[in-house]
Structures are given as C-alpha cells and as structure tokens.
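Only a single protein chain was left out; the remaining protein chains are all shown in position.
What follows is subunit A.
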Amino acid sequence: MSFSFDTPINTALFLFILYSVERIIFPSASATPKSVPREFKSGYSWMPKSHPPTVLFKTYTPKTLEPFNGKDGGRILLAINGQVFDVTAGRNFYGPNGMYGNFAGRDASRGMAKQSFDLDMLTPIDQPLDKLQDLTSDEIDNMKGWIEHFSNKYIVCGKLVENGAI
C-alpha cells in the first residue's frame, strides 16, 4: 500500500526512515577530513587560520621613532628610559589631539620623571638622548613607577638608542 504511487507521502516518509536508520547503523568511516576546517564550527579537527598577532621588537633612534606620533592615523609609540611602548590603544591620550600628545614619537623620560607635559621636557630629535643626570631620586622613582604602569598597560615593542648607533 505504501509503495504505490498513490501515497507519495508515505513513500517519502519511508525513504526518509530508511536513510536515517542507515546513517545510524553505518556512520561515516573516516576520522580525517579532506581539508582542514579553519573554524571550530566547521569541524572538530580544526586549525585556526593564523597565528595570534605578534609585534617584532625593533631598535629605534629618535629620528626613526618620531614618525610614530599618530598624526597619520598609524601606530603611536613613546619611549621611557630606553624602552619603547606601543600606546596605540591610548590614542585619546597620546594621539595628536590628546592631553599628552606631545610625547607621541618621542623620548618621554624627563616628562614622566618631572610629571610635566611641557614641550621643554622633550629633547630635539637630532641631539643626543637625554642622559637624565640632573634628576633627583624622587623623580627617578616617579619615572620607574610610570614604566611599571606602562608595562602593565601597553606592549614593550622596542628599545631606543642614539641616532647613528644602528
């Protein structure tokens, strides 16, 4: 009765049952997919598309550091005591219109030590790096505190050396 063409619904249901039972009793036999899925939803044995992003540690001079001041919308870097921090995440503070925008792309050691954001805290780019010799120990401690803060919040992505040292 169910095989007759008069009741296609029955036939369809019957075929569907046969198919499902077949899938239950004879599951697919291979554990290894042909191409490796790149999303975890596409399959159990998957591999992510790419590695987690990493930044290459580079050596900067005052001249090569200066372009990274965020004015062109790129990365923002600043240096304290020879360590270069990537502060792009803090664009509001260190970007061109930010409160501390003067420090972007420059050596901010003296400013951090003396807790001042004035332009006269910065050494011109073509001159040797600020040796910080005339700072008191309180100011050095203050600067170290800022380095601690920056290390926790931002990535150390390079070091700052004299112009011509590379």
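Assume a residue touches a chain if its C-beta (ideal position, glycine included) is under 8 Å from a C-beta of that chain, and two chains touch if they have at least 3 such contacts; residues count from 1.
The rule is short, and it goes like this: contacts and distances are computed from a predicted model.
Taking the options "AMP-dependent synthetase/ligase domain-containing protein", "pantothenate kinase", "Exosome component 6" or "Phospholipid/glycerol acyltransferase domain-containing protein" in turn, only "AMP-dependent synthetase/ligase domain-containing protein" matches the UniProt protein name of the chain that is not displayed.
Taking the complete complex into account, A:Ser20 is the one of A:Ser20, A:Asn92, A:Ser116 or A:Thr136 that touches the chain left out. In the full complex, subunit A touches the hidden chain at residues 1-2, 6-10, 13-14, 16-17, 20-21, 23-34, 36, 40, 43-58, 155-157.
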